[in-house]
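All protein chains of the complex are present and in place, except for one that has been dropped.
We just call them A and B in the order they show up, numbering each chain from 1.
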Amino acid sequence: MKLKATLLGAAAAFAMAPMAMAERGTDGNVNVIYWQAPSILNPYLSSGTKDIESSSLVLEPMGRFDPSGKPVAWLATEIPTVENGGVSEDLTSITWKLKDGLKWSDGSDVTSDDLVFTAEYCMHPEGGCAQLEKFEGVKSVEALDPQTVKVTFSEPKPYPYLPFMGAESPVLQKAQFSECLGAKAPECTSANFMPIGTGPFKVDEFKPNDVISLSANDNFRDPAKPAFATMTFKGGGDATAAGRAVLETGEYDYAWNLQLAPDVIAKMEEAGKGKTVAGFGTLVERIELNMTDPSPDLPEGERATAKHPHPFLSDLNVRKAMSMAIDRTLLVEIGYGQAGRPTCNLVPAPAVYASDNTDCMTQDIEGAKALLEEAGYTDSDGDGVREKDGVKLSVVYQTSTNAVRQDFQAIIKEWWSEIGIETELRNISGSVFFGGDPGSPDTFQKFYADVEMYANNFPGTDPEGYLAQYTCDKAPRPETQWQGQNINRFCDPAYDALIAELGKTGEIEKRAELAKKLNDMLTKDTYTILPLVDRGRVSAHSNSLGGVDLNTWDSELWNAADWYRIK
Amino acid sequence: MTEASTPRIGALQDNEPPKPHRSRGADIWAQFSKHKGAMLGGGFLIFITLAVLIGPWLWGVDPQKLDIRNKDIRPLWSGLFSDAKTSWARPFGTDNLGRDHMAQILAGGRASMAVGWAAMLLSLMIGTFIGVLAGFFRRLDGVLMRLTDLFLSLPILPLLLVAVTLFRQPLRANFGPEGGMFILIVCIIGVTSWMPTARIVRGDILALKEREFIYAARSIGTRPFAIIRRHLLPNVLSPIVVSATLGLATAIITESALSFLGVGFPSDFPTWGKMLADAVPRMSEYPERVLLPGIAISLTVLGVNYLGDGLRDALDPHIRGR
Partner (left out) sequence: MLTFTIRRLVLAVPTLLFISLVIFLLLELAPGDPMAQVPLTVPPEVKEKMRLALGLGEPTHIRFFKWLVQFFWIEPQVFIDWMTTKSAIASILPDTDFYTPCGVGAAAECDLRILSWQTRSPVMDIVVQRLPQTLWVVGMAYIVGVLIAIPIGIYSAYRQYSVFDQAGTFVTMIGFSIPPFFTGPLLIVIFSVYLGWLPSIYDTTLKVVSWDTFVIQFKQMVMPVMVLALQTTAQISRYMRAAMLDNLNQDYVRTARAKGLSEAVVVMVHVLRNSMIPVVTVIALGMPAIFGGAIITEEVFKVNGIGSLLIGALFANDLPMVMTLTFMFAILIVLFNLIADILYGVLDPRIRYD
């Protein structure tokens, strides 16, 4: 009897299987683990990746980027362009049109008022909006009709896909947030924890920095989706434990961003409970060389500023030799495996913007030695460290605490010692290193070291803002409270002029040409920045989770509506 | 009267000349050397101290030297029951960057033992000092114990960051990157871990100072510091010894946590705690990488524990000579 029932059940399940995919909430529960726990579900109040990605299950923008970095319409009917008339000829306005019949999860209609409100919410001067950059240069946002919104910029925007585009800038419900403008934004705890959205899931319970319980949104626009009735979104711990929970024990279905050494991941995958997926974006692990003198003997306020050029790193030959000594392929093999590619470029993607510069790919220790010898750096006292005019080639090399980075430090120290450069390693807790506290000597902006390593990328697909970080005026210095993104204090008027030109250019081919030129100026022409690895993202999903399409240009959970259980 | 009493006293008289007087030190050593555990523990500690002091010099391999081609070599014994990659030149194997494990254990032991002992002694000294003063002098009790409460409630991480900000650069300038860090680490561990010892010592002193023998000592006019040194300290020795044993283990482990926070030694400078922490993600493939430093730490702590046991027994006049 029992056996028969089981068999019948199995047969029924088999017959139903193709159908099951086409019905909402039939696949039970899905478990997602992020080793950084989300603190808030309003991306405008936190720009931490964990918060943005978790909120993308609930809140949605007008358009997203797909896994190839192409814009795709999401809540909008189509992506506005100059060709379809959505973007004005003079590049000063963009008009978005909402899809028909969109509903919030509480059943009310999505209208253009919600978009206008969202812009007002983020652009409020006292709100402390984390995504303000997305709305920079926006003059007005107005509703033309209940379905249409026009965003006007104060000057021509060659790249207008900033507001309402991507997971960082989703649409909020006006009714829920109307009393949370400006200084009141942080006080709306329930709205920030349980935003009403249009996404495939809605929040049932949110325990900050711990767990989110979600369930399928009954008013989601596709009646067949999502396949899962509920989702548990757990946060906390470390990448090893998250990987283990998906790949080794199978307790969880999806683990985000497994920043682990390749051999550790490979070993976990052997357990056969799940597989990893990798995707590449624009994140580049790089070594930044300090153009200014960070010596502690200099008075505070002059240390690491343009007043004192670096005694030997200001010499192109030293910088070039340091780059030549590095074997980037080996670094990738040891630290990133399938999640990394050696690169010589600051802008590794999208393809149209990526320079063809590959001159740093082969390690050349002998060449580096010869270069230093020629430039007058010799080891006269036989201690294995070269010197010139009494200045030893001795560097302090700092980075944040992270197992892979410490391995990189050890290897690179070895290579540099081979060419006669002495290295002292220092690692600093990430919360201090990446913090902007002007009182701390250990922040990456202050750069009280000769050499430092970290990774950076740019959001979206346009590198203009990213390359503009290296203009002279963006150098961190005491007058700016050590804020600024030109970490190595690179300063070249020709570079600044090219950046200004890029800001005025609209044609994509010309922009790409300029961007490549700028990239080369920082890398192969001056060796100010030594790019090491084009870092991808590795995430893992269980064998039974279907529909995962890793996206590094937008939220990883961008297509959670399409996820289903493989039976 | 005297005639009658003589035979009674006779039983109390010495029949032979007394043995030559032995010094207290010799007594203590005699008792101590009979304690098997203590001798074993002490012997092991001497061995491991010598090993980490002379070992790196004998073994002669640079623990920081990378050798990527020879990475992930297994220790010799894993060659016995599998066809793992082993090498006679690398008896304990190598890590994921090809650094020699044997050299790392020896060099790491030097740092860990130095930090462990120095930090433990510092914290013990501060703790005992404050505990004795607070327990013995009622007027100091309130102030010192509130100070202890304050130190117990200070969050350690911000304290570390403040200490680093203020002191790293001057210490580095005067003692070099590793020497300066050593002083900073020892001081930080010492300053943040004396409180339990102080509380325990104070509790014991509070009870001891009301005992009859202290009253007796007081009544014959012994000065307070003589009472502390001669009567109180020997009697609170056993909790202090336990604190010392536990403190050594804690100091060795805490050092590795500090280097994770970026407060410790440079990242390529091996210590036992750091070797253990670094090896945890790969512990099922390369168990020796966790076992070797783990065993080294455990045996050292066990050695100190047995040594302390023996010392306590030897210094306890109730046990000695029985």
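One rule holds for everything that comes next: a residue touches a chain if its C-beta (ideal position, glycine included) is under 8 Å from a C-beta of that chain, and two chains touch if they have at least 3 such contacts.
Note that the structure is a prediction, hence the values are computed from the model and not measured.
Within the full complex, the chain left out of the display contacts the shown chains A, B.
Residue A:S46 is the one among A:T26, A:S46, A:S169 or A:N219 that touches the chain missing from this view. Checked against the full complex, the candidates A:R244, A:H310 or A:K369 give a single residue touching the omitted chain, namely A:R244. Among B:G142, B:G179 or B:P224, only B:G142 touches the chain left out of the display.
Within the complete assembly, residues 33, 37, 39-40, 45-49, 125-130, 132-133, 179-180, 183-193, 205, 207-211, 213, 232, 234-238, 240-241, 244-245, 248-249, 251-252, 271, 429-437, 439-443, 454, 456-459, 465-466, 480, 483-485 of subunit A touch the chain that is not shown. For subunit B, the list of residues touching the undisplayed chain reads 37, 138, 141-142, 145-146, 148-150, 152-155, 157-159, 161-162, 165, 195-196, 199-200, 203-204, 206-207, 210-211, 235, 238-239, 241-242, 245-246, 249, 252-253, 256, 273, 276-277, 280-281, 283-284, 290, 294, 297-298, 300-302, 305-306, 312, 316, 318-319.
Assume only the chains that are shown with their structure count from here on.
In whole angstrom, the spacing between the mean C-alpha positions of subunit A and subunit B is 46. The part of subunit B that touches subunit A in the complex is made up of residues 64-66, 68, 72, 96-97, 99, 161, 164-165, 168-169, 173, 177, 259-263, 266-268, 278, 280-282, 284-285.
Per the touch definition, subunit A reaches subunit B in the complex via residues 240, 260-261, 263-264, 267, 296, 330, 334, 400-401, 403, 406-407, 409-411, 413-414, 424-429, 432-433, 439-442.
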